[in-house]
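The other protein chains are all here in position, but one chain of the complex has been omitted.
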Amino acid sequence: MRQTCFLVIVNVLVLFTVGTAFGDAAPVSDATQECLGCHAIYHPGIVADWQKSRHAMITPKTAMTVDEMQRRMSGSNVPEALQATSVGCAECHTLRGGAHADTFEHNGYEIHVAVSPDDCATCHTTEREQYSKNIMAMAEKNLSENTLYNDLQRSILGAAEVKPDRVHFTPANDMTRADACYYCHGTRLQVTGTETRDTDAGELEFPVIAGWPNQGVGRVNLDGSRGACSACHTRHRFSIEMARKPYTCKECHVGPDVPAFKVYSASKHGNIFSSMNNGWDFNKVPWVIGEDIQAPTCATCHISLTVNTDGDVVNPRTHQMSDRLGWRIFGLVYAHPQPKSPDTTLIRNKAGLPLPTDLDGGFAADYLISADEAAARRATMQRTCLACHDTSWVQGYFQRLDNTIATSNQAVQTATQVMASIWGKDYAHGLAANGSIFDEYIERRWSDIWLLYANNIRFVSAMAGGGDYGVFEDGRYHLTKAIMEMKDWQQTRDLIMKKR
Amino acid sequence: MRQTCFLVIVNVLVLFTVGTAFGDAAPVSDATQECLGCHAIYHPGIVADWQKSRHAMITPKTAMTVDEMQRRMSGSNVPEALQATSVGCAECHTLRGGAHADTFEHNGYEIHVAVSPDDCATCHTTEREQYSKNIMAMAEKNLSENTLYNDLQRSILGAAEVKPDRVHFTPANDMTRADACYYCHGTRLQVTGTETRDTDAGELEFPVIAGWPNQGVGRVNLDGSRGACSACHTRHRFSIEMARKPYTCKECHVGPDVPAFKVYSASKHGNIFSSMNNGWDFNKVPWVIGEDIQAPTCATCHISLTVNTDGDVVNPRTHQMSDRLGWRIFGLVYAHPQPKSPDTTLIRNKAGLPLPTDLDGGFAADYLISADEAAARRATMQRTCLACHDTSWVQGYFQRLDNTIATSNQAVQTATQVMASIWGKDYAHGLAANGSIFDEYIERRWSDIWLLYANNIRFVSAMAGGGDYGVFEDGRYHLTKAIMEMKDWQQTRDLIMKKR
Partner (left out) sequence: MRQTCFLVIVNVLVLFTVGTAFGDAAPVSDATQECLGCHAIYHPGIVADWQKSRHAMITPKTAMTVDEMQRRMSGSNVPEALQATSVGCAECHTLRGGAHADTFEHNGYEIHVAVSPDDCATCHTTEREQYSKNIMAMAEKNLSENTLYNDLQRSILGAAEVKPDRVHFTPANDMTRADACYYCHGTRLQVTGTETRDTDAGELEFPVIAGWPNQGVGRVNLDGSRGACSACHTRHRFSIEMARKPYTCKECHVGPDVPAFKVYSASKHGNIFSSMNNGWDFNKVPWVIGEDIQAPTCATCHISLTVNTDGDVVNPRTHQMSDRLGWRIFGLVYAHPQPKSPDTTLIRNKAGLPLPTDLDGGFAADYLISADEAAARRATMQRTCLACHDTSWVQGYFQRLDNTIATSNQAVQTATQVMASIWGKDYAHGLAANGSIFDEYIERRWSDIWLLYANNIRFVSAMAGGGDYGVFEDGRYHLTKAIMEMKDWQQTRDLIMKKR
C-alpha cells in the first residue's frame, strides 16, 4: 500500500491539474495538490466534501470582486500569495504557522492540525471580529473559570463516592469533561509531545494534542485564539447552507437545558421549515425573505443578512448573536438582561457569587446591559419578525414573552425560598454550612427547576413554540411538580423530625 | 421610507397587473392589488407565501368547475363578486365585515385582522361544517369551562406560593394561558380598544385584540365562531401539502400527553415516510394510495379523501376526525368511547364530576357513543389499513389495541386505588376533604400515570409505534415505576406515622 501512495500521487496530480469533478473549480495551489495526492485516497470523505465547497470553486481574488451585498468574505487584505488559488488544504493548514504550537514538518511543509478563527480571519475578518464579542467564543472560559459553575459541573460529571452523610464527587478527568460539557463549550487544546506513527507513507512524526478532537464554540486553540468556526460551518464544506439549517444549532441546543431545536421543530416556523424547505434556497446571499425562504430558521433571526423582495436590508449579518437579544432567557438562576461583556467570569452578584442574578432574583445590574440597550436589541430582532407579521402580532407576542420571563422567574424564586428553608433547617448543606449547593438530591430538584423547566418555558415563549414544550414536555407541568416535590420532601423531613 | 411606499405601490401594481411570479396566476382584484402595494414590501414573507398558494393561482369560478373527485372546495354558492379573481388579501380580510368585532377602516377598506372558519366556509362549506362537529373546534371551551380541568390547569400554570401545609396556586393570567394550554386549544379573542400607530404609511388606527396572536384549533373568533383553519393550513399558503405532513400535527401532538408525532416517527409508517417521501405527491386530490404515497401520514388515516389505484374511494374526506375513531385513547382518567357531542363540558360521571369516566373506571355511558357506533367507526378506519394490509394483519393489530386499552385502564385503576387509599388516610387532601386532587406531589405522580404514561402506551399501540415509546420512553417502564413510587411514598408515611 505504501508504494501505492506514490503512484497515486502522480495520478491525482494529473487529475487535480486538469480540474476537479467540478468543471469550474478554481486553480489548486501546488502545495494543496501535494496534500490531495495522498489524502484523496486516505481521506476521501473530507476531500470530496471540500471539492463541493465554495472554497474549492472560487479564489479569494474573485471573491473580493463580488458586489458588497453578495459578498461572503469581508476581508480586503488577503495576502497576495493566497489570492490566485482555491482555498485548499495547504492554504489553511500552513497559514500563520509560527503562531500555532502544533505546527510540525510534514513532507516538506509546516503543517498545523487545528485551524483557528484567527486563521479564518484572513478572509473572514469582520465575522471573526464579531464572533470574539459573542458569548459563545468565551464558552470554555465562562464555564471552566467560574468557581460556582465548576462546583455544579463537579456534581454532574464527577466520580461519585457514597459517604455516610452524602454523596461525594471527585472532579471529572479531562477526557470526561471533553466528552460532556466541553464537547459544546470547547476544550483547551495543548501539545503534550510528539509521536512517531507507522503510516502508509512510511514513519512520520506528529504532535500529540490533548483536548483533540473538538469543535466546540469556545475551543481554546493552539495559537491562543478562542472559538471554532467549524462548530457551525462544518469541515470541510464550511458551507453557509449547513450553518443556516437548524440541525447545526441542534448539536448544542437540543436541551433540555437549552431546548432551542426541540422547541423550534414543534413551532409553526419549524413546521413550515420541515414541511416545505425542499424548494428553499439556503445558499443565497443576501437571503431574501419570502423569495428564498417562507419561514425563518435559527440563522434567519439570529445571524443572517436578510433583505426583502425589494432588496432593502431587513437585518445586517452578525456573528455576535447577542446584538439582537435583550434578555438572556437561560436561567442563572433567573433570566436576566444580556451580560455586557462576553466574559461572564467578571460578574459578581450582591453576595459576591459569580452569578448574573442574586439568589432572591435581583440582577447584578452593573454587569448587565441597560433597559435602553435591551430595547434597542429587541427592536433589531423585531425587524425580522415584521417582515412577515404585522405590529399587533409582534407586540402581542413580545408581551407574552415578557410575561413568561416574569412568571418563570417568580416560580424560580418560590422554589429558591423552599430551598433556603431546607438549608435553614439544616436538612441539606447550603452555602452557610460551607457546603456545595449542588450535591444533594433536593438541591438537584431545585436546579431542575431553573436549569431545565424554566428554560423550556422561556424558550417556548421566545420562539412561539407551541403548547407541549411549554406545558407537558419539560414545561410548567414539571416545574410545578418539582416545587410540589420540594415541599413534600420538606414536609416528610418535618414529620420525621417532630418524632424525635 | 414613507415616500418609498407610494412609489412602490405604483411598481407593484404594474407587477401584479401583469401577473405574479407564476405565469398562470389568477387575476388579482383591485382591492387586493392595493393591499399588495404596501404589504409586498412590508411583509414579503407572507406575500411570497401567498403567491405560491393555490389561492393565488385559480379563481373560485374555475375551482368550482373541477370534477367532483378532484375538487378542493365544497361550496357552490360563492358570491358572484368573489368568483372571478384570485383569493387574495382583500377577499378574506374584508369578508363578512359586519360580523367581525375587529373590523376597522384601513386605507378606505373595512378590514378585519382575524379571519375565521365562517369566512373560509364561503368556499369550503362542507369542511367547515364537519369541523364544527370535531372535538377540536371545542378545544377552548372544553378546557376553560370544565371546572375540574380548570383546577388541573391552575395547578400546572398557576403562580405557586408555598404555604405551611401545601403549595397554593393562584390561577394563571391570560398571557400565561395563551402561551401554554391555549396555544393549541385556542384563545378567546376580544377587542379591548383601538390604538394609533405611527407606521411607514403614516398614522393609522388599529384595533387592539386580547388573545392575539393565536392559531389554536378551538380559537374563539371575533365573529363568535370557533376554530382556526390556519392551525393546520398554515397562513398564507393554506396548502393541503402542509396539512398532510406530520410536522403540522406535531405542533400540538408532540406529547408526552398526546405523543402522536413522536410515536409515528418511530413507527414503521413514520420510517417509510421519513426515508422515502421525497418522491411522494402531497398535493394530489384524491390521494392515491400506493401511487402518491407508499405509507400513511396522519392525514391519510384521519382526514383525507383516499382512493386505490383503480380510482375507487377508500375513505371520503372528513374534517370531523372522530368519525373514524371508536375509542378516545386520551385518558380522562381512563380511555373511553368517543363522546357523543364535541362539547364535553356537558358530560357528568356517576359522581357528578365533568369527566367521561368514573374514578373507578366506569364510563359515563350516556354521554359516549355506543359499542355499535364505535365498531362502525373502527370499520371506517380499517378501510384505510386494508389498502395495504390483509385482514389477519389488521385483526391482530386491533386485538392488541383493545388489549392495551384494557390493560392500561387497569393500571390506572390500580394507581387510583393507591391514590384513594392515600386520600383516605389523610396523607393528601382529596375531594372528600374539599381539596384539589391535583396540587400535591403524590397527586401529580398519579396524574403522570394517566395523563402521560398510559397515553403513551395507547398511542404506541394505536399507531404500531414500536417498542421504545411503549416501554422505555414514557411507556410501561415509567408507568410501573410511578405505581411503585406511589406505594413507596405511602409506605414511608405509614412508617413515620406508626412512630407517633
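Labels for the chains are A and B, by order of writing; each one numbers its residues from 1.
Everything that follows uses one rule, which is that a residue touches a chain if its C-beta (ideal position, glycine included) is under 8 Å from a C-beta of that chain, and two chains touch if they have at least 3 such contacts.
Source: prediction; values computed, not measured.
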| item | value |
| --- | --- |
| Absent-chain contact - pick from A:25, A:99, A:148 or A:254 | A:254 |
| Among A:166, A:348 or A:383, the residue in touch with the chain that has been omitted | A:166 |
| Interface with the unshown chain - residue positions in chain A | 8, 40-49, 52, 113, 155-162, 166-167, 169, 172-173, 175-176, 178-185, 197, 199, 206-209, 212-213, 215, 234, 237, 241-242, 245, 247-248, 250-258, 278, 439-442, 444, 451-452, 492-493, 496, 499-500 |
| Residues of chain B (touch criterion as defined above) contacting the omitted chain | 265-268, 270-272, 274-276, 278, 288-291, 293-295, 308-310, 312, 386-393, 396-397, 399-400, 403-404, 407, 410-411, 414-415, 417-418, 460-461, 464, 466-473, 475-477, 480-481, 483-485, 487-488, 492, 495-496, 499 |
